[in-house]
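Every protein chain of the complex appears in place save one, which is left out.
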Amino acid sequence: MHLILFIMFAGLCLAGALNLLLQKHPINSALSLVVVMTSLAVLYLLLGAEFLAAAQIIVYAGAIMVLFTFVIMLLNAGREERTRGSVSAVALGFPAVAAILAVIATVILKAQDLGSASLSDGITSTEELSRVLFHELLLPFEVTSVLILIAILGAVALARRGNGEEAGK
Amino acid sequence: MIPLSWYLLLSAALFALGIVGFLIRRNLITIFMSIELMLNGVNLSFVTFAHQWHLVKGQIFVFFVMVVAAAEAAVGLAIIISIFRARATLAVDRIDLMKL
Partner (left out) sequence: MNGPLLFLPLIPLLPFAGFLLNGLFGSRLPKPLVTLIALLAPLGSLAIVVHDAYLYWSGALAVPAIEHSAPAWISAGTLHIDFGFVFDQLSLTMLLIITGVGFLIHIYSVGYMAHEEGYWRYFAYLNLFLFFMTVLVLAGNALLMFVGWEGVGLASYLLIGFYFKRTSAADAGKKAFVVNRIGDFGFLIGIFLLLANFGTLSFSEIATKLAANPGWQGGVLTCIALCLLLGATGKSAQLPLYVWLPDAMEGPTPVSALIHAATMVTAGVYMIARNHALFDRSPLALTVIAIVGTATALLAATIALVQTDIKRVLAYSTVSQLGYMFLGCGVAAYSAAVFHLMTHAFFKALLFLAAGSVIHGLGGEQDLRKMGGLRKKMPITFWTMTAAVFAIAGFFPFAGFFSKDAILYAAFLQGTNGKIFWAVGVFTALLTSFYMFRLWYLAFLGKPRSPELHPHESPWSMLGPLVILAALSVGGGWIGIEKFGGFLSPAVGPMPTKGGSSSLELTLSIAAVALAIVGWLIAHLLYFAKPEKPAQLAASVSGPYKLLLNKYWVDELYGAVIVKPILAVSRFLLEWLVEFAILGGLAWLLAGLAMLSGAILQKWQSGNLRSYAAWLAAGAAALLLFALVPWTSVLANFGIHLNLVHFYGAGR
């Protein structure tokens, strides 16, 4: 059962990632990225990370990708125009994927004592996770709120129409 | 029952696809999505190792990566909007102001 689920969603994930690369229009790439993230959420569940699966769907597939889609629509970014070298880039790109994958795979496969995963492994509960997060890692957690605040301020400052001197008008 | 290395290989594949996407695509937004793809690939290996060593902290790491990715997406997309306003294009080859 685990195997079937893994093959299904891993295949979906890879197909989505490939589609992201091959699509010419950004909106298609964005939608394939949503596919990748959703299937990853299932894989997280398979590995027993239930909170992360939920967060993956809500934060990534929900919030971030919606943001992307908004921007794409806002800018009305059209198809990528073909330029000189883009064909050769694609021609070089996939061997490059193979090469990088080969290098990393060698490292991974060298590791002997990796275990295996099955459905019966149990799930890391959200309670367990939050206990660690709010006890041991409380300060980093709170610091992230500052980070997000700064990011909001920065995004507002950057995306505001016009520059600083025009804001006063 | 599947070995964890499969998950790791999947994560590596996602990461490699992200790198190549970053390199070959010319649309700024697609490039930015490739970065997200790489982050997701890394996240998957974090979760895998958290499962391997039965450590909750691996998952919490992913949580923090998500937070940072969200912040990064907000700021990055704001930058893309300003660039588009200034240059009216999203093609990175045209955005070469970094050269003095």
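Letters A and B name the chains as they come in the text, with residue numbers starting at 1 for each one.
Simple rule for what comes next: a contact is a pair of C-beta atoms (placed from the backbone, for glycine too) under 8 Å apart; a residue touches a chain by one contact, two chains touch by 3 or more.
Owing to the predicted nature of the structure, the values given are computational and were not obtained by experimental measurement.
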Which of A:Leu22, A:Val66, A:Val107 or A:Val156 sits in contact with the chain that's absent?
A:Val107
Which residue among B:Ile19, B:Met33 or B:Val47 touches the omitted chain?
B:Ile19
Identify the residues of subunit A touching the omitted chain, counting contacts across the whole complex.
99-100, 103-104, 106-107, 110, 113
When the complex is taken as a whole, what residues of subunit B touch the one chain not shown?
19, 22-23, 26, 31, 92-93, 95-100
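As a convention for this text, only the chains that are shown with their structure count from here on.
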Please tell me the distance, in whole Å, between the geometric centres of subunit A and subunit B computed from their C-alpha atoms.
6
Touch list for subunit B against partner subunit A, complex
1-10, 12-21, 23-27, 29-30, 32-34, 36-37, 40, 43-44, 47-48, 50-52, 56-57, 59-60, 62-64, 66-75, 77-82, 84-85, 90-91, 93
Residue positions on subunit A within touch of subunit B in the complex are 2-3, 6, 10, 13-14, 17-18, 20-21, 26, 29-30, 33, 36-37, 40, 43-44, 47-49, 51-52, 55-56, 59-60, 63-64, 67-68, 71-72, 74-75, 77, 80-81, 83, 86, 89-90, 92-94, 96-97, 100-101, 104-105, 108-109, 111, 114-118, 121, 124, 128-129, 132-133, 137, 140, 144, 147-148, 150-152, 154-159, 161
